[in-house]
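Just one protein chain is left out here, and the rest sit where they should.
Presenting subunit A:
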Amino acid sequence: MRDKLVLAIGVTLFLMLLAAMTNSWKAFGYLMALNLSLWLVFGAMKGEDKIGPAIWLGFIAFIIWAGCLSVIFYYWGLFKGTLPSFTIGGMHPGFFVLFPLMWLLSFIPVTLCYALLFDKWILPEESWNEYLEHLKKIRESREVGEYE
């Protein structure tokens, strides 16, 4: 699974490069949303194959980014160069979706969920203790990289 993710990250990066050099900025935006979501899954999964809640985090993050970008692009295009026909708190509707909406919404799966999932998924105490135990065995078998 991890190998496949790395390849997917690499492919989307390459496509982003192509999109950038051809000024296909909408495509770049969506590919970027996909790429960042893949990075999130890549960081959140455990071992080689344990995906757990990582896939949901990535999916939700992608929906937020892609959805917000779509609305931003739409209203930017609709009111390009002119005052918008409606505002939200005085803000251009596209601007409002950028800030504060996408800014706050994306914070939830990508940043806040790190704390919410830490004890149960990211590094439970049991996993930490197992890791320490494993380190102890490694030291005893003298396989560890030497302290320099």
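The rule is short, and it goes like this: a contact is a pair of C-beta atoms (placed from the backbone, for glycine too) under 8 Å apart; a residue touches a chain by one contact, two chains touch by 3 or more; residues count from 1.
In this section, contacts and distances are computed from a predicted model.
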Original post:
Missing chain's UniProt protein name, "Spermidine/putrescine transport system permease protein", "NADH-quinone oxidoreductase subunit M", "ABC-type quaternary amine transporter" or "Sodium/proline symporter"?
Top reply: "Sodium/proline symporter"
Original post:
Can you name the residues of subunit A that touch the chain not displayed here?
Top reply: 2-3, 6-7, 9-10, 13-14, 16-17, 20-21, 23, 25-26, 28-29, 32, 35-36, 39-40, 42-44, 46-48, 61, 72, 75-76, 79-84, 87, 89-92, 94-95, 97-99, 102-104, 106-107, 110-115, 118-119, 122-123, 127-128, 131-132, 134-135, 138, 143-145, 147-148
